[in-house]
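Every protein chain except one is present and positioned as in the full complex.
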Amino acid sequence: MNFLSVLISGLGAGATYAIIAIGYTMVYGIAKMLNFAHGDIIMVGGYAMFVTLALVGHPVAAVAAAILAAVLVCVLMGVSVERFAYKPLRGASPLAVLITAIGVSYLLQSLAQIIFGSASKMLSGLQIAGHVMLGTLRINYVTLVTLAVTVVLMVALTLFIKYSKTGRAMVAVSEDRDAALLMGINTNAIIAITFAIGSALAAIAAYLMLAKGASLANTLGAMPGIKAFTAAVIGGIGSLPGAVLGGILLGVVESLSYSIPALAPFTDAVEFGILIVILLVKPAGLLGKARREKV
Amino acid sequence: MQNNDIVLRTEHLSIQFGGLRAVDDVNLEIRRGELYGLIGPNGAGKTTVFNLLTGVYKPTAGRILLCGEDITGKAPAEINRKGIARTFQNIRLFHNLTVIENVMVGLSNQIPCSIAESIFRLPRHMRSEREYYERALALLEVFQLAEYKDYLAANLPYGKQRKLEIARAMATNPTLLLLDEPAAGMNPSETQELMDDITFVREKFGMTILLIEHDMRLVSGICENLTVLNFGTELAKGATAEVLSNPAVVTAYLGE
Partner (left out) sequence: MNAVLEFFKKPFLRKYTNYIVVALFTVIFAILSLTGGLKMGTQFLLEQIGIAVLLAVSLGMVVGFLGELSLGHAGFMCVGAYVGGKLSSLLVGAMGGNEDSIVALLLALLVGGLVAAVFGIIIGLPALRLRGDYLAIVTLAFGEIVRSVFMNMPERLFGGTTGLETPRFDRKYLFVFAFLLVLACLAVTQNLMRSKHGRAIVSIKDNEIAARATGIDVTKYKLFVFTISSFFAGIAGVLYSYSNVRLQSVNFDYNYSTEILVMVVLGGMGSINGSMIAAALITFLNVKLQTMLTGNLAVLQKLFYAIILILIVIYKNAPGLKGFREKYNLKALFDKLFKKKPVAEDMADGKEGDDAE
């Protein structure tokens, strides 16, 4: 394994983290809460694809249908979680909201286990095999797909936020929710839309993970969720470019650490260690803005 | 050189947030026992001056002298121990503590007792707790809050919360008391009561008070001297009557 291929596979992993991290960061920016259950929405998307694959016969149609179904189910799930678990707590202490989110995470995981059992499943229908060789450099197709999907999503999201009415309203709500409300923006709707977008991205992340060969279980989203959450915080939670930067950084570090035999078993520790170091140096993350409390 | 009668002096006090000069070259001089007013339209930088004086923000330029001692850039808790206590524009009480406990927190630094002494219930703990209680109760009586002593602070009516905040500040035994718009949100009769309280505190404890207000009529009734801030700079200062008849001050207020 040479350095370049390590770097490229790190970019692929980082891109997936980035997509998940955006969900965390957007919800934080607009609803001012850490949606701890975001990782589990990925898992919900995974099972949505599992069910669709079982129902649709034609292999190519099945993949398309699975992705579509995952997006729909995740959006529905994300929005209803917000509606029933988080919305009643708007205005309550951040601690209460965070604990509820942890509860939701547990709830989704255990529901999935009750419905689908605890045995993990391989969705070979979704996997993207094969690779290209560039000289001696081997690049998996799935990495290329992941990078392409991420770039397209980033561009689309940036354009949406910059130029659409809803996007600009989102920026307004994240700057100052009360002022936005006074300007006639329906903040409840904006928050719901934010959860919908974050959840749709989680569905895409689920597809990318399964395409890479991850096995589907009720904990599919748990670790990637925590890692992406870490990435969002490293980048500066609330900042979109920060989430992408944090995701890529974490993915590359992970890939590098795996490639060094002495470090490989400690990879998780290395990743979380980087988080702690960065927060100690920059308490608001790399691209985050420090918010001072108004006295 | 240093005049013992000057409790607070600021020299060229300034702070910049990004490109914005929120407070620019403010020079205050407050004598012992004085009731000094800091007035100005909304957004003039009054509360920012308080935040600089109490260490919430560090000034980007200038010095703060408390009784001749330079306290510029010190941490809020240390500044409080040096003798500046304050109240807040948006009341900040300890809601999960009772009324008397709020005052007892204010007394914390008056009677020494280490964590270990408290955990092992050593005699000094027992003694100090009794003393905290008695002194807090005495202060509550001064502020006519004794009958509410076991209420949670959050359950007090608004006007009484303001009073409790002053009592808590007084419990830290300050040489200078800063009051940030104490009359905000009060009806006329509550305001009158509060003004009486301030006068009372001043006379009973010989307290030096710096008061922020944006209602000029209110200030003119009780302050001897004023500084008027506008856009972070001093617009006028001096004796109350003089300042209030200053045309620039009148324009700043009416021309808003």
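Here the chain labels run A and B in written order, and each chain numbers its own residues starting at 1.
Note that a residue touches a chain if its C-beta (ideal position, glycine included) is under 8 Å from a C-beta of that chain, and two chains touch if they have at least 3 such contacts.
Given the structure is predicted, the values throughout are model-derived calculations rather than measurements.
Here the missing chain is touched by one residue of B:Asn27, B:Asn155 or B:Ser245, and it is B:Asn155. Only one residue from B:Leu20, B:Ala75, B:Ala138 or B:Ala248 touches the chain missing from this view: B:Ala75.
Listed residues B:Glu29, B:Glu101 or B:Glu213: the one in touch with the omitted chain is B:Glu101.
Residues of chain A in touch with the missing chain: 28, 34, 85, 88-96, 98-100, 102-104, 106-107, 109-111, 113-114, 117-118, 226, 229-230, 233, 237, 265-266, 268-269, 272-273, 275-276, 279-280, 283, 293, 295.
Along chain B, the points of touch with the absent chain fall at residues 54-56, 75-77, 80-81, 85-86, 88, 92-97, 101, 104-109, 113, 115, 118-121, 125, 128-129, 132, 148, 150-151, 154-158, 160, 168-169, 172.
To be clear about the criterion, only the chains that are shown with their structure count from here on.
Chain A and chain B have centres, each the mean of its CA atoms, that are 47 Å apart.
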